[in-house]
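With one protein chain withheld, the remaining protein chains of the complex are depicted in position.
Just so it is clear, A and B label the chains in written order, and each chain counts residues from 1 on its own.
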Amino acid sequence: MTHIISIRDLDRAEIDDLMDNARKIQSHHFSESSLKGKILGLLFFEPSTRTRMSFEAAMARLGGSSLTMGSVEASSITKGETLADTIRVVSGYVDAIILRHPKEGAARLASEFASVPVINAGDGAGQHPSQTLLDLYTIRQSMKIDKLNVGLLGDLRYGRTAHSLAHALSLYNATIHTISPKGLELPGTLVDELREGGTEVIDHENIIDVVKDLDVLYVTRIQRERFPDSSSYFKVASSYRITPELLAGVKDSLIVLHPLPRLDEIDPRVDSLPYAKYFEQSNNGIPVRMAMLEKVMK
Amino acid sequence: MTHIISIRDLDRAEIDDLMDNARKIQSHHFSESSLKGKILGLLFFEPSTRTRMSFEAAMARLGGSSLTMGSVEASSITKGETLADTIRVVSGYVDAIILRHPKEGAARLASEFASVPVINAGDGAGQHPSQTLLDLYTIRQSMKIDKLNVGLLGDLRYGRTAHSLAHALSLYNATIHTISPKGLELPGTLVDELREGGTEVIDHENIIDVVKDLDVLYVTRIQRERFPDSSSYFKVASSYRITPELLAGVKDSLIVLHPLPRLDEIDPRVDSLPYAKYFEQSNNGIPVRMAMLEKVMK
Partner (left out) sequence: MTHIISIRDLDRAEIDDLMDNARKIQSHHFSESSLKGKILGLLFFEPSTRTRMSFEAAMARLGGSSLTMGSVEASSITKGETLADTIRVVSGYVDAIILRHPKEGAARLASEFASVPVINAGDGAGQHPSQTLLDLYTIRQSMKIDKLNVGLLGDLRYGRTAHSLAHALSLYNATIHTISPKGLELPGTLVDELREGGTEVIDHENIIDVVKDLDVLYVTRIQRERFPDSSSYFKVASSYRITPELLAGVKDSLIVLHPLPRLDEIDPRVDSLPYAKYFEQSNNGIPVRMAMLEKVMK
């Protein structure tokens, strides 16, 4: 039985294999009854509508059904029962579980009690492997994913997606350029780990200093609640905003990614530029998740 | 790509065509795998359980799947993102979108950003074309839909369904009889437009003055919150209540319709009279919506 809890559990060959299958699926090489008769259980202890809908759509495309427990119900289903018991009960209903939980480590715990495969769809500050896979997949769709200059911009301290992507990129010999406000830098332990593994990590004060060298610019949200007041937030946010003006003179092949939802981090005028790949990135969630569902259930 | 945003976008031939298909569907002339493999996305930014369930049922009858985002989630999915972005993301998951939104014009806006067809399931004071189509369909099921005397009763000022139905009936040479409390009359601009198009619109103070002439009596809810106090509400509401006594002496062929839910507007004793067609009307939502789904997705 295969669980997918963390991108770190997968080696490069496994990641490449998943992405190869996603590409075949996206080219319509898949069976619409691949998972016919199978049931996917989506346990969302906190809301994440996009992730939920994307997994449900992926399951439907493969001919399967989905059962959902939303966050509103989560409080009532359990009536104080342990996650272990909830997982054991739901294991009896479904063929695989997608778990979203506010506490780091919840997905790993769940996998120990489940009698069916568990896919982690985000557990607190922990992992969200399907997001990382679709990020990688979108890069690979545009260019050879080797020795790239990748800029990570925004809140790199709390931004779970940036952490997992940085780790995954280290498998592909990337150079990581970090651009983040003071206090929201990539955690030191992660930087150390990346460098020990041979990955170059370069900090930049301003995006303008590095944008012309980048192959990939990965933008994340800077949350207002991290700042003492609105004016200090706006000051920082505006200097991290991606505009057509900022992108003047970048490489033709640059792609701009964002895990969405996007607020003010990217000017809507960027949407029509060839660099903007964030909506394709979101769409890629379907074939990537289809490949993941096939991996654990087929 | 066909969107269905307003009944006004459809000409009489298109409306007749949809209703012909609905009739065929209701006579079991349809394929249970007509939309097999297709996914319908239901984005409900405000609750409308009946409309949602009816579209989901219609999709299931045609062999398709549905993904739902409810109003509770709507606040969290967006985290402040624009409707345009939400629509672009969901367009990547599904084959058509049913949109319910509190703001007038939202459906038209959504259709501009969607890469899949959008069906408006109500946007504020705006349109709700599937309701109008099932209203018309129910009339046509009982009689030749030409030169009818149609009574519109209740809150005609805010009642969106009455506005759209009045417009649609004008395509079928109806005479419109309005019966509504002071302050809740049909908007003057709509009356002018109907009259300019050649439709006769006649105001009546009391339902008893006109009920014997009617072919169709369309009852809508008068909402308590439109009145300064309960006693003035009850006084008005009771004089607009449909009872078996009121219906004594009407045409044998009269049909009484109501978009439901019904509170006190129609005495439950009316339910067993031959005039009562409001539950058939509700049931007709399934074949009518099946015809709409086939129109946009097949």
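For this structure, a couple of remarks:
Keep this in mind: a contact is a pair of C-beta atoms (placed from the backbone, for glycine too) under 8 Å apart; a residue touches a chain by one contact, two chains touch by 3 or more.
Since the structure is predicted, the reported quantities are computational estimates derived from the model, not experimental observations.
The residue touching the chain not shown here, chosen from A:E32, A:D85 or A:D192, is A:D85. In the full complex, chain B makes contact with the omitted chain through residues 32, 47, 49-50, 53-54, 56-57, 60-61, 63, 70, 72, 260-263, 268, 279, 282-283, 285-286.
Residues of chain A that touch the chain left out of view are 36-37, 39, 41, 65, 67, 69, 72-73, 76-82, 85-86, 88-90, 92-94.
The rule is short, and it goes like this: only the chains that are shown with their structure count from here on.
Each chain gets a centre from the mean of its Cα atoms; for chain A and chain B, those two points are 41 Å apart.
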